[in-house]
Structures are given as structure tokens and as C-alpha cells.
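A protein chain is absent from this complex, but the other protein chains hold their places.
As written, the chain order gives the labels A, B, C, D and E, with residue 1 at the start of each chain.
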């Protein structure tokens, strides 16, 4: 991976800030609509994030894949659920998706590891108290 | 719409038959994997069909949109759920998706109408008995 | 061409109405942003419509090509200007754009013809008065 | 199929004529380069046409698929060779290619049938002489 | 950004040289047609470069985005004009364009900064004289 997880998140936030503070207000409106598309509704958030993930994989956009895996895991997506979503994208999009499947596996593993670390750190902190 | 719903389903089946009877067996293997991607698993069938729908809309494939709307509705997807899935695809894929959103609305309405007709026919048949 | 110019415009309007009256309000917001992207600003409308045309041709969306040619001509685009925009799209997008270049030529000719007819009708009406 | 084989060839030729006679000479230069890409060279014509076919299928362009199947068969491509090229495109491009695989099968069958008819007509003519 | 502005320009030139000196002359012909598509004609150069930019953004090609921003700014494009072109691309192409919008902002800022530096250096040089 070119950047690690925290760097990728940081770059994303910094650049989005520049776009949203550019003074061209329709960027803000589009970003607001984009966020709103994934909120809880008739379909639950986790499913919407997985739909966003499939859309991102078939369109082969690594930054988008990163974002939707990150969000899906925050919403409780399991490895099995991610595998099934990856597979739908692979079948729809074909072997051209494979480089992005490799990236998705990297991201998924790193984010689960990060989560485990946090839990472990949280636990040891609890013990210290 | 160029073809109506029953014609679209019929053409699809006929041509798939030709492909699957061509003697080139790897087509059959791919089609089997394709079907298997949407069966019940860690994620429920309806959600998988809606993921397939989002993938199909952002890749702008009307035949695929037709198929996944047809299947989603069979699996119980409501109009609100379809609207939310359409919207995710529209936001991801942009205005270039709009012609396919028009098609999706056409297909959705026709399939719900067809379903209502069947229920109505079923009911009147019941009354006749 | 599958549909003629007035039919294409009619279908577009009717289906957009259904989408905008579906009750899912974020479709309306997206359509509003879409319209707003092409209004007069730092760049003149005609140039924005031609940019929309290039975007539509390289993404190979006939409905979008139709719309932006129709709008460009309303904004005064000449045949030479359209040719140059078509050519930019052809060079960027390659031979895969050629079927859409054929469609663009058809649409362009029909819309110019329609305009000439209206002018001719206008003139004969003037003479009758 | 929307148009039959002779109609598709005719429409293509007529519209190309309009483009090549538009007076915008760089269209002619691009079309010349396009034709030249498929002439005999280090790679034989038939293989180049099959490469063009794979490129057309993964980019999901039916008009281009039609053209390269037509040309491949003229260059002696067999059904088995076409099946293998179709399969490469299906695997690279995924299930989104399937609607175009259905179209490719239709075109392939019609062109082989047309060829058989011509041979049959040629034979019966020979017998008449 | 992976490479800075001067490195990106340098890599581009070096590799283009290799392609244009490969002995395969049709590459040279295509590159010549590509350059010619953006020269002054019925449409002014700056507008053509902005059309090229929209085409590059919706097709999500960072190298092409870099090139057309660089050229647009050389032709006098203002920040407001670039914002409007970016927005057309964002609306046409959807959220999948956002990572390329981030890149476009980075490139735009760096090129304007570089220009300001040159002007500043030019001014201080003038003062020294």
C-alpha cells in the first residue's frame, strides 16, 4: 500500500477541507448529498456501505474502496460479509477487479488489526485502572 | 422501453441457453459462479441483489439493471429500498447514470404493476371458486 | 435513431417527472445541482454545454449526447464548434467513441434541420400576415 | 437484434460517409489510423481483429463487437476461436459483459448463416450452369 | 502527490520521447492528432483545454488531469473557471470523481504557487537590475 491507514485518512480529510473551503459552494452541496446517501433509512447503514463498496470496486476506485471498507467495519461488517461483497464485485467486474481485490484485502486486514490493537490497548488500560 | 418485461425475460433465457449449449464449458462455469454470488450467505439474498443492482447502475448496464430489479422485487424489496439503492448508484456514478435511472423507474413500475395484476387475478380466481 | 427528436425530448421529460415526483427528495436535489452546473458563471453557458458534451461522448452516453447537443445548439453553437468538440472526444476516447460520433452527427443534423424548418415556417408566416 | 446484419452494415457506411465528408479533415485522419491498426504486420490480420473484438467486448460496445466479428469471420476465424476470444473478454470484464456476449452469439450465428447461404447459392448456381 | 510538478512533467517528456522514437510511426501520427485537437480554431485554446480536463476527470485519469490543468493555466484559466470545470466533471461523473477532484486541487494549487514564485522571482530580478 502506498500510504498506511492513518495517512490515507489524514490526506483525505485535509484535501476535502480544501475543497469544502474553496468558496465554490456546490462542492459542499454534492458532498452533503453523498454523505446523506449512506445514512440509515429503509436500508440499514451497513448494507448501504457494502453497496457503496461494490460500486467502488466495479468502478475500480481504490480511495473509495478504502473509505467504504473503513466505514463498513465501523458499522460492524464481518470478514465473511466483506468476502461476499468482494465476490459480487469480482463477478460483476471480472479479472480487471483483481488488483483492487488485492488492495481490498490489504485494507481489510490492516483495519481489523488496528481495531484489535485498540481493543487490546483498551483492555490493558482497564486493567491498569 | 424497447422490449416489454416478458419479452426481455424470454430473450435473456433463449440467448443464455445458446451460450450454455455452445459446447464451450467455461461459459457454464462462469454462469454458475455468477448465480452463486447472489445466494443466501452471511448477507441475505435481497441485499446481495441490491448490491448487484448498484454495481449494474454505476456500470450503466440496462440488461443487468432489469435483472437485479426483477430479482430484488421477487425477494421482497420495497419501493423505498429500491429508491435508496438507486440513489447510491446516482451519487456514485453521477448524472451519466440518469438515463439508467429513467430505465430503472420504468422497469420497477412495470414489475410492481405485473405483480399487482397477478395478485388481483389470484384474488378474483379465489372468488370464483 | 431509435426515436426521433421530439419523442426523445418527450420521453426524457415524462420520466424525469416520475423521478422528481417519486417522493425521494434527494433525486430532486441532485437534478438541481446538475442543472446549476451549466448556468452562466465564470465560463459561458455554451462552453459549459460543450464541456458536458465532451464528458458525455467519452463516457459514451447517447441520451446525454443528445441533451448537450440540443442545448449547445440552443446556445448558438455552430457546426464548426460542434465538430471540434466531437473531435476532442474522439481523440480522448478513441475508436470506441465512433458509434457515438455517428449518433452525434445524426442528432446534430436533425436539430439543425428542425431549426431551419422553424425559421422557414416563421418566415412564411410573416409573409402571410 | 435491433437491426439485421445488412441494415447494420448499411447504417454504418452511410454515417461514416457523412463524417468523412463533413469537411473536418482530422476525422478522416483518425479513421485512416484506425483502419491501419488492423492491417497485416508482425501480427496477422485475423489475430488483430480478435484483439479488437476483445477490446470491444470489455468496453461493451455492440457496434464495435459487430464490426470485429464480421471482420474476423471474413479473415477465417472459426467458431472455436471466437468462443475463446469471447471467453477472454468475459473473464476480464465479468458478468457485465454477458449482455454483450448474448449479442455476440446472435451476430456470430447470423454471419455464419449468411456465409452458408452464399456458399449454398454459389453451389446451386454452379449446378445450374 | 506521488511526484512533484517538475518530476511529473519530466517523466512525461522522457517516456513520450521513447514512444515517439520507437520506430512505430503510427504512435507519432496519433500524438500529432492529439496535439492538433487542442489548437486554436472555432473554439479558443483555453476552452478546448478545459474540455479536455472535463473528459479526463470523468474518465478518472490523473496524468491527463495534470496535463490539462497545466495547459489551461498556461492559457490563462482562472481558479473560478477551473472550479466550474471541476464541478461539471463531478456532477457528470459522481462521487467516484472525488479522489481525482482532490488530486486536481493539489495540482491546481501547486501550479498557481509555481507561477507566483516565478513572477516573484522575476520581480526581484527586475528590482536587482
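Simple rule for what comes next: a residue touches a chain if its C-beta (ideal position, glycine included) is under 8 Å from a C-beta of that chain, and two chains touch if they have at least 3 such contacts.
What you see is a predicted model, and the numbers here were worked out from it, not measured in a lab.
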Shown chains touched by the chain that is not drawn here: A, B, C, D, E
Where the missing chain touches chain C, by residue: 58, 90-97
Contact footprint on chain E, counting only the chain that is left out: 2, 11-12, 15-16, 18-19, 22, 24, 26-27, 30-31, 34, 55-56, 59, 61-64
Interface with the undisplayed chain - residues on chain A: 2, 60, 80, 83-84, 86-87, 90-91, 95-96, 98-99, 101-102, 105-106, 109
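Going forward, only the chains that are shown with their structure count from here on.
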Intersection of the contact lists for chain A and chain C: B, D, E
Centroid spacing, where centroids are CA-atom means, of chain A and chain D in whole angstrom: 42
Centre distance in Å when chain B and chain C are each reduced to the mean of their C-alpha atoms: 30
Junction residues of chain E, two or more chains touched: 33, 37, 58, 80, 83-84, 87, 90-93, 95-96
